[in-house]
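For this view, one protein chain was removed and the others were kept in their places.
Letters A, B and C name the chains as they come in the text, with residue numbers starting at 1 for each one.
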Amino acid sequence: MTHMVYPGALHTRFQHVIGAMHLMQLAIDTLRSKGVLVSDEEEEAALVAILLHDIGHGPFSHSLEHTLIEGVSHEVISSMLMDRLNVEFGGKLTLAITIFNDKYPRRFLHQLVSSQLDTDRMDYLNRDSFFTGVSEGVISFDRIIKMLAVKDDELVVEAKGIYSVEKFLIARRLMYWQVYLHKTVVGAEQMLIKALKRAKELSNQGYDLFATQALQHFLKNKVNADNFTTEESHLNWFTKLDDTDIMSAIKSWVNHEDKILSTLCSKLMRRDLFRTELRSQDFSEEEIAMVRDKAKQHFDLSEAEVDYFVYHQTIYNSAYSADKEPIKIINNKGKLLDIAEASDLSNLEALSKKVVKYALIYPKELGFVEDGITFNFE
Amino acid sequence: MTHMVYPGALHTRFQHVIGAMHLMQLAIDTLRSKGVLVSDEEEEAALVAILLHDIGHGPFSHSLEHTLIEGVSHEVISSMLMDRLNVEFGGKLTLAITIFNDKYPRRFLHQLVSSQLDTDRMDYLNRDSFFTGVSEGVISFDRIIKMLAVKDDELVVEAKGIYSVEKFLIARRLMYWQVYLHKTVVGAEQMLIKALKRAKELSNQGYDLFATQALQHFLKNKVNADNFTTEESHLNWFTKLDDTDIMSAIKSWVNHEDKILSTLCSKLMRRDLFRTELRSQDFSEEEIAMVRDKAKQHFDLSEAEVDYFVYHQTIYNSAYSADKEPIKIINNKGKLLDIAEASDLSNLEALSKKVVKYALIYPKELGFVEDGITFNFE
Amino acid sequence: MTHMVYPGALHTRFQHVIGAMHLMQLAIDTLRSKGVLVSDEEEEAALVAILLHDIGHGPFSHSLEHTLIEGVSHEVISSMLMDRLNVEFGGKLTLAITIFNDKYPRRFLHQLVSSQLDTDRMDYLNRDSFFTGVSEGVISFDRIIKMLAVKDDELVVEAKGIYSVEKFLIARRLMYWQVYLHKTVVGAEQMLIKALKRAKELSNQGYDLFATQALQHFLKNKVNADNFTTEESHLNWFTKLDDTDIMSAIKSWVNHEDKILSTLCSKLMRRDLFRTELRSQDFSEEEIAMVRDKAKQHFDLSEAEVDYFVYHQTIYNSAYSADKEPIKIINNKGKLLDIAEASDLSNLEALSKKVVKYALIYPKELGFVEDGITFNFE
Partner (left out) sequence: MTHMVYPGALHTRFQHVIGAMHLMQLAIDTLRSKGVLVSDEEEEAALVAILLHDIGHGPFSHSLEHTLIEGVSHEVISSMLMDRLNVEFGGKLTLAITIFNDKYPRRFLHQLVSSQLDTDRMDYLNRDSFFTGVSEGVISFDRIIKMLAVKDDELVVEAKGIYSVEKFLIARRLMYWQVYLHKTVVGAEQMLIKALKRAKELSNQGYDLFATQALQHFLKNKVNADNFTTEESHLNWFTKLDDTDIMSAIKSWVNHEDKILSTLCSKLMRRDLFRTELRSQDFSEEEIAMVRDKAKQHFDLSEAEVDYFVYHQTIYNSAYSADKEPIKIINNKGKLLDIAEASDLSNLEALSKKVVKYALIYPKELGFVEDGITFNFE
């Protein structure tokens, strides 16, 4: 839904994976030029792994991740699809899958696919920065890749690349707060999620809703962690879905008789998005109750129905997780250091801190919640 | 359908008109800085005119221009929609519409909206060049705009901008042959047109086809020049259409029982595009008959049905039309010259020549038509 | 001397001030569009102030700042030249000079010329980043400028621009350590300084050195804080100097009979630059003594002459000075906050910290100083 705020952000997951493959190729070329042996099989497998790493994403990716199918992450679906493809290709993807699942002993190949400094992130930061115009996200992917090295089969970064890595982590943090977790985007995503949820509810109640056959499948059936992996048809239908299934339905539902569904869809189509208030301290129960009351009256809703119009969210992000596998720096004597120790500039500490914000999302018709003491970052 | 060849070309008409408005603003600022009086009302009207100049385009723009509605150009629809908006805005768009229709005496305002050197072309050449990566289309819009002037209420170009204008015309020619009339794009467009045509035919025969309500309207009704302007509902439904209506239908029709429809849709979805052979000399009747025969046998088609699988097209373009209103150059003594006369480099003559090419489009399964004597620009 | 490391960095101070003027114009346009009144006189004065803000820089700017003229900063020289120009222009620069010296009550005009968020920094960060290729320095100057506002005649930043300002401060820090204080650049600058110092010494001893007339003036005369402001001829000659005076001399001195001078110049010309070791902890006296001893022997030098071949430097930088006038953030209710308080991301603390590094610079012939316990960021 980022394009609701940044109209240029219309690039696709296809473009992203092609870009990430390109970076993987550059990374492998760089490592080889430094004497790291990478066989042709390993090269192909790493390229396939990054090509397919996001294949389990459905329409609107993260936004609808747990809405169409409850409790099944896109990673699980990616894994299922890779296994299918592997059968189709007569086992040729086995090494790629092994790398993807981090079961291959030469771990740097997996780390290039998925880690705190992987080609996935390097591609999406630059790409999203480019298409949104938020130049804070620009990173020197070429320099970072040139600084990559391998020590004991683990991916490391040469010491003189430390500033570029720091910049990469900072860029990621800024992109989260300016783009991925932009409050208007967060609000629009919730509206979309709630519209789909309402459509499922109405379908279950026996209402007839316009939808493509594939989308109908997920509106009418309760697909979840229990049955998704056991009944093959669910995955079949899932692969037929894309954004046009969702958008052609949302457009149709603007005229649906159910007021809640039609209001949400109509507001989405007209970009009459909900207001999102974002704070560093959480909203009080009184404030939330007040907003819910206003919504109840204004839209004539029952207590349960208010959930479709007022959303309370907790949002958080940390640029660098000290808990997860750290980014390792290697100096020119071959000694390894965690980047947090190697940085003499002490910024990593700040970057490791988890930043939490609280959102209250509601229709603009309801006015403003007075923000009292907190400083409001409009 | 350009994105079938240039996957980055996903930019929208919305982005284009915002860009064209920006250029219009730059042009007006430049003219004012040279002493041309442009009132606030004229400025707003020119901006509105360029904002709305393409509003009559439906889904897939030129590709489906005469398919959904027969015999009604997008200019007519733009005009109808502007009139509606004018009523809605209480007559505030009257000057914009007057400029758009070239009825305003200060003609340079219209020429900035629509002429051989308008802000529309300046925007789309650069934008399409950027998103396709075909750098041949890059133009110096900023320099051209800085060179604009007005003489007797007509738009002219200062003499020292002549190379930039020549470059603009050349860029336009190259973009036509490398992008807009790229043979694979031309072939894909025909496949889409023929799929829609088949769907209409089947609808008329009483078949039930999946489609959004808006698309159904144009499948089931014969909308054409006669009834489009008289029956208001047609325009209402037309404004509800966008690319998702078409694509969600095409996706569904992959499984339709009609072999012709499902084959076309399936090939479009799998990007199994028809082969397009492009020549400077036309195909002989024998060649065409041979290809049609092959198609008839291979796909088991009647003579009439072959039209859905073998297309014969004439494609042409001229970078600069000497017949139309010429681009005028003004020297530093205020004297006007047609650009064709002013250019001492004699390239305009070549650019004015209409280039004609002939295309034969058919499924790849049929092999190649031997091209004999002509030089084949693959 | 940055071009010794980044060969593309050949841009000039002229390009920089033109760029900074452009940003000043954008800033004034933005402020006016927000209702801040800026008179035509104030606009011109602000543009003149930024145009002339660096006019006192001599050849090789900061590198030779205290070498040709001892104890006179470029700011003092800028001020003297502005006063001269003001006389020449019949007093027309008075307001510009008042703004430059921060004596004008509407302080935001001075703050746009010189502060922790001025148009000078905005231009040089982006420009230097561009020409070095160090993309870590890219800043969103256009967005920062759009976020500028004025409250009580002071420059402030709207709250939603806070991430862009943070990014600006981070970019500045990274540019210092990757470009301006790059160890090889620091070393090359010292070599140039020492070559000039030796030339002055030899001139004072009565040696004849090739130099342009302007450079001769500064070699033969002891120009310093005492006589520079009182004897007009010094400033006259100073304005005649540019990089070609220095470089044509350095080239000639390669063949000078004095071994120290010819060695320094020859190494500069052949880019046989000294090694710079950079550490977070200072070098011990023993280490320094050892290196000096080696140099003495290798180049056959007296104790005093070793200073021309072994340099010990302390280098420091802080991205943001909490002590200086802080950057003020304004929220959408008009409330002001110091950026350090407004940032909920706690990075400013880290950015305010002064980072100190220690350099030991010596000819490569002398080998390496063993760096023991410290982590060496090569």
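Keep this in mind: a residue touches a chain if its C-beta (ideal position, glycine included) is under 8 Å from a C-beta of that chain, and two chains touch if they have at least 3 such contacts.
Model, not experiment: these values are computed from the prediction.
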**Asked** Which displayed chains make contact with the chain that has been left out?
**Response** B, C
**Request:** Kindly state which of the options B:42, B:75, B:136 or B:201 is in contact with the chain not pictured.
**Result:** B:136
**Request:** May I ask which residue of B:33, B:302 or B:332 touches the chain that does not appear here?
**Result:** B:332
**Request:** From the listed residues C:11, C:151, C:197 or C:296, report the one that touches the chain absent from this view.
**Result:** C:11
**Message:** From the list C:248, C:280, C:313 or C:352, pick the residue that touches the absent chain.
**Reply:** C:248
**Message:** Tell me which stretches of chain C touch the chain missing from the display.
**Reply:** 7-8, 10-12, 14-15, 18, 210, 212-213, 240, 242-245, 247-248, 251-252
**Contacts of chain B with the absent chain, listed as residue ranges** = 134-136, 138-140, 143, 158-160, 162-164, 166-167, 170, 173-174, 177-178, 280, 331-333, 335, 337, 342, 344-347, 349-351, 353, 355, 375-378
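Note that only the chains that are shown with their structure count from here on.
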**Request:** Counting only chain pairs that touch, give me the topology of the graph as line, ring, star, complete or other.
**Result:** line
**Asked** Counting contact pairs per chain pair, which pair wins?
**Response** A-C
**Prompt:** Taking shared residue numbers divided by all residue numbers at the interface, is the value for chain A and chain B over half (same) or under half (different)?
**Reply:** same
**Asked** How many angstrom between the C-alpha centroids of chain C and chain B?
**Response** 53
